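Take a look at the structure below.
With one protein chain held back, the other chains of the complex are shown just where they sit.
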């Protein structure tokens, strides 16, 4: 597997990923995918290393994916479950991380409901001078880089299974539909997809769109699209970042092809790929949405709506799906359209690739 | 280990198990038992395969048994725990199963409080054309085949440790005592034990006996026993099956030696083996039982009652036991009578055998 170009210790955000890094992940994931097609789906690459899965926010699905990736690299895993943890005993998150460091963890996979927690742990590890990599498995409304990378791998390996690479998406149009505002998946995907040169079109109810487009240039040049009203809402991307030291990505997003719409139709029009986002039902109790039914009527992905897209359009969803809300139930199960299963499979390969790349830098 | 005769992909119910299949399981389990007597209790048989334990209904004991069986075959396991799962997020059970499929699971062990869930998952796997075996680890009040097979292995390997086989029970009398109505353990055991040619006598309070005996011929031929009143209660075995597509086993149970009693004495009389069932305390809040004390007085297994049985009678219980309810506490600990520990040990061997048989059909 290709590791020559990899120098990154932590994977916290895709904001500063380079094209070479994307391609290294994609090509390493392709090698991992090949391992997974064997009967004995295991390599000794990380034997004897310990990976701590610190899931302060519970997630069976993502944890299973990381755990399987670790096992297939022959690493040992330690699982921290928030529910039975000493967090209830008043220990800080950094103390927990340092405890797992002292036990001998070589890498940490961290999920937390607050943005910035994985970054804070990574900074602490660096400050302590230890060579422990931290992988952000989802932090608040900030980022979920491994999800965006598995989406990228799903798309690019569909276009070229032998040689998936960023530039395969350069001329594609990709729609991201739903609750952009609260979605760490969307934020990470915006970085990776726009980095490829693709046109990325966001669509969702105004209450569920971030307000930073105006600030950063929405309404002029490539940013402004749809009706003028969209630019009326101005605010800050930093909504979810209050507790972190994450830099504003404003300067980096400029010069990329990112568009925003209040209606779904302009986003879908001639799109090559449609990414739907999970709708948290809590959004309704917060009065950001009238009803699931109305949401589906206006923003749900259906066979009819897909006729606006390119022939051969494919639909993605990070799961778990609310059937009949983000996407109609029959469409979800139609393998002519849905890439949802491939995304899950890609997840194991991409997480193997990330752990392998991070772990191969450890001293022998 | 003998796999020549094994062609079954899923183990969902014992209703259609053939004598040859029972014997293959018993003989494979005997080989596994031998592995377990070594210091290094491990074989590389399923190395690199992934077994997903999907326990929608929590069970430390059964999950541990399956997990250990998998480890001793060198398989990797993924544990799904309902409590922290995305089920609370609105995902369907089939979606969860498909997610674990997409991650690369080769087999699934499924427990659910609704009858028919493992069957539904197995049908979906077949429909998708994937060679993934599903093992029913207990579904509602339907079946618990691995429990009945471990009971069968416990009994037959007691009679011939070298060569346990179904026909060893042909002339035995076996009593099953307790809450037959709600017991998936009883249902599976009825299939296996009557298949051996043994006489199977069910005994329990009328409120806890299934009502299908009448419908299916109780009161005539071999079905009718005890006092006539027993045949007054008529109903359906399908009580627990409402959500499944499981076929009525009516035709299959005929011509087998199955008897039903409201009193315990005729069931125990000259019995070679007595199986007691766990009493769920919820039954009392549902007014199906007066009190635990009265239950014990009428249906509890005690030294006195065992005098009705054959000398050398042995007692089984699937565990966990309510001491002093289903069985008197001192009897449970008396290794002259109790096979409870052997059942647990057999559990690991039989589950190893099942996973081995199901897994050895996977493409190499």
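Order of writing sets the chain letters: A and B. Residues in each chain are counted from 1.
In this section, contacts are C-beta pairs under 8 Å (C-beta built on N, C-alpha and C of every residue); 3 or more make two chains touch, one makes a residue touch a chain.
Because the structure is a prediction, the values reported are computed rather than measured.
Among B:24, B:65 or B:119, only B:65 touches the chain that is left out of the view. Of the listed positions A:6, A:80 or A:337, the one in contact with the omitted chain in the full complex is A:80. The omitted chain makes contact with just one of the residues B:81, B:94 or B:158: B:81. One chain is missing from the display, and on subunit A it is touched by residues 47-50, 76, 78, 80-81, 84-86, 89-92, 95-96, 98-104, 362-364. Although one chain is not drawn, its touching partners on subunit B can still be listed: residues 36, 38-42, 58-61, 64-65, 67-68, 71-72, 81, 83, 281, 319-323, 340-345, 347-348.
To be clear about the criterion, only the chains that are shown with their structure count from here on.
In this assembly, the C-alpha centroid of subunit A lies 43 Å from the C-alpha centroid of subunit B.
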